[in-house]
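For reference, the structure discussed in these notes is given below.
What you see is the complex with one protein chain gone and the rest in place.
Moving on to chain A:
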Amino acid sequence: MSRVQPIKIAILAMGGEGGGVLADWIVDLAEFNGFMGQSTSVPGVAQRTGATIYYVELYPKAQAEADGGTPVLALMPLPGDVDVVIASELMEAGRAVARGLVTPDRTTLIASTHRVYSIVEKTAMGDGRVDPSNLLAHAQAAAKRFVHFDMEKAADEAGSVISAVLFGALAGTGVLPFSRAQFEATIERGGVGVKTSLKAFGAAFDRANVPVELKQVDEPFSMPAPADPKLKALVDRIARDFPAQAHPVLVEGVRRLVDFQDPAYAGLYLDRLQKVRDLPAGGDPQLLFETARHLALWMSYEDTIRVAELKTRSSRFERVEAEVRLKPDQLLAINEFMHPRLQEIAETLPAGLGNWLLRSGWPRRLVERFTREGRVVRTSSLGGFMTLYLLSGMKRWRRSTLRYAAENRRIEEWLAHIAAAASLNPQLATEVAQCQRLVKGYSETHERGLRNYETLMAAVREGGARLAPATVRELRDAALSDERGDKLRIALGRHALTPQLREAA
């Protein structure tokens, strides 16, 4: 009986990701160079973005002829019996490991480290991404050899597709008995996008044998030295009045608020934080850090003025040009999808006027009628640009707006909650500070977040000293896990924190 084994290759990919092209290349490479190639797949509905496996076996023709037999090649991989596993994405590499296809005695695992997020990860209301380091650790532990880098980026840089990069990495590992020239000739025979495919192939070929670069160590933080005297005063204040661990986040916060409004506003930010620092638990670095981070975010709330300003900046125009890969001889038009409603318009007005509009009769209805539909504003045209530009100019009156008053009231309440919690437990205060995360977005999203936030704050008041920090975290996660607030209601019930129900009763 012949001892020569077929070469067994499994390709894990998502529908439409080029796994089929790669399998075809491998078979063609083999058939052209004295091997028998068999491939098969189960496309089915997987071709519509689902995950799928292509399986390839190769056998030397000369061996079969010498032995006078026809090899019986398998149509599906046997766990523990695969030589090469190719995964077009990191979670798919994890799937190969989970299915037992990658074994330390023989499997070379070639995987791209980029992520194509799953629908569960994408639809989370907060951060639903899985931990890539866990996937990498499992892959590393399971494989005999693990070749991995961001192949999507490599494909992008070559103006090609990921299948060419995977093919190059496969060649680079040297696990198949074919030369680089034979691999490249296969791409040429295919005849589609040959030049860019070869470029991507070459880049990947070189990468496949180079050890993975070491993780970059974060540079030590050094205090900036702004020229402007007002800014310099702020930076000096941070250095003088706050502990060193908090410097990076405070500098970032000041930077954000100067950009949002002016140096005086950043001064208010530091005033507020100084009060937090002076709390009995204010020495807790985590509390100061989280409060500083969330306070900066809250104080730079997104009103229409802010949105208009961000949308009209030159840096933003440049970013869009880069993102759509604009070529020098092309022109770009940018159209914004905006839907200002009565609420947003009233909030941008001076507080008195805004309040009057919200409570008025026909003026309110008139505005409502005109804001029922969303608007498309072309920022790249003169008219559209000027509309937003003039709106952004209202920044100088921001402190008088209705929205400013409302946000300031909420911020002060939030700081009071933090102070109250800090008197019990700095950890609890840190969790309370992080509840700002719930308030985000615009219009309905913002209202929903705010509702959840207020429910949570009511629960914090209700719970008082018996509230564990982990409970606040659990409630916050529950608030972020569904849109209707069902999970939050259940979690509140579980902890006997039902402030609203009690009030109603």
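Definition applied: a contact is a pair of C-beta atoms (placed from the backbone, for glycine too) under 8 Å apart; a residue touches a chain by one contact, two chains touch by 3 or more; residues count from 1.
Just so it is clear, contacts and distances are computed from a predicted model.
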| item | value |
| --- | --- |
| UniProt protein name of the chain not shown, from "DNA polymerase IV", "Indolepyruvate ferredoxin oxidoreductase subunit alpha", "Heme exporter protein B" or "Probable glycine dehydrogenase (decarboxylating) subunit 1" | "Indolepyruvate ferredoxin oxidoreductase subunit alpha" |
| Residue in contact with the excluded chain [from A:I9, A:I86, A:L109 or A:M125] | A:M125 |
| Listed residues A:G282, A:P426, A:G449 or A:G463, member touching the removed chain | A:G449 |
| Contact residue for the chain not shown (choose from A:A185, A:L268 or A:L310) | A:L310 |
